[in-house]
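One protein chain omitted, others in place.
And now, chain A:
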Amino acid sequence: MDAEIIAMLGQDGVTNGAIYALLALALVLVFAVTRVIFIPQGEFLAWGALTMAALESGHFPATVWLLVGCGVLTLAVDGFSATGRRSIGRSLLWNLAYPLALAGLLWGLSLAELPTAARVLIALAIVVPMGPMLYRVAFQPVAEAPVLVLLIISVAVHLAMVGLGLLIFGPEGSRTQPFSEAQFELGSLMIGGHTLVVLAASVVLIVALYLFFDRTLYGKALRATAINRNGARLMGISPALAGRLTFFLAAVIGVLSGLLVAPITTIYYDSGFLIGLKGFVAAIIGGLASYPLAAGGAILVGLLESFSSFWASAFKDVIVFTLIIPVLMWRSLTSHHVEEEE
């Protein structure tokens, strides 16, 4: 193993780590605000990537039908518990009119000729709205349930989404075009343009999230909800809105991570789960609470993965997921009071 290989593995590790960092941030965010451990994060990643792949090959992305279906379901749930005509009107707009309009638009466009930026936007426009819809249908009715119930629901949603993914994308995997084909030489090290795109996108997203939480009213509302749900509610912040907004952000992050990762690895309908879980290992390193620790943990996971795939490729997942054990051990040593769990 020479310096060149180390540099190459390091580059791989940091690239993947940046993506895990994004996922870890989203997981920490969702958990802090809604207490949901967001297992389906990986499905947003996979659906984003596969929608992009469909757009690139000029196919009509089947995720649009899922969006329409999700919208109808959300509308139905809204309809059963509607409080006013205005809320139904809004629900109709977002859950029925929007998906159908999007489907019509895509039907009219010749997908194969779109520029990359437009594809990215379309992929986001299709998959991201399913985040808040998912919150509305699966989690909002039980928002006050114990963490463990929310977790089991989360796992159930993940399973259903994997099944749907198989149904609409089939068992074949896809890889998408890198955002940049450029190659840069740095001494003896070749740096791929896509690596830089991934790093830049991650940094931009992280900074944007920071600004959102620090400078905007909605961001502050989410932070308030994360710190004290009841207090925030008494100050007029709707927990339902906070939940939907959080799921929206998580879906954006999920889809963007999917777009970033798809040129590096072939993505299958069920790839999201393992990638998402690695984000989890990172988030757990941060105790599901600290954003910088989670990001640091993500880079660590990425590096560990790339180096272990060099030494013992068959065992790379074993090694990554076993990392969680010393981390948990360290966590359990630092907390020793008997707590009530609910």
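Just so we're on the same page, a contact is a pair of C-beta atoms (placed from the backbone, for glycine too) under 8 Å apart; a residue touches a chain by one contact, two chains touch by 3 or more; residues count from 1.
We take it that contacts and distances are computed from a predicted model.
Q: Out of "Branched-chain amino acid ABC transporter", "Xanthine dehydrogenase family protein subunit M", "Ion-translocating oxidoreductase complex subunit B" or "Ligase-associated DNA damage response exonuclease", flag the one the UniProt entry gives for the chain missing from this complex.
A: For the chain not displayed, UniProt's protein name is "Branched-chain amino acid ABC transporter".
Q: If I consider the whole complex, including the chain that's not displayed, which of A:L166, A:A182 or A:V204 touches that chain?
A: The missing chain is touched by A:L166.
Q: Give the residue, chosen from A:A3, A:A76, A:A97 or A:V155, that touches the chain omitted from the document.
A: Within the whole complex, the residue contacting the unshown chain is A:V155.
Q: Considering the whole complex, not just the chains shown, which residues of chain A touch the missing one?
A: Against the missing chain, chain A presents residues 31, 37, 138, 141-142, 145-149, 151-153, 155-164, 166-167, 170-171, 274, 277, 280-281, 284, 288, 314-315, 317-318, 321-322, 324-325, 328-329, 331-332, 335-336, 338-342.
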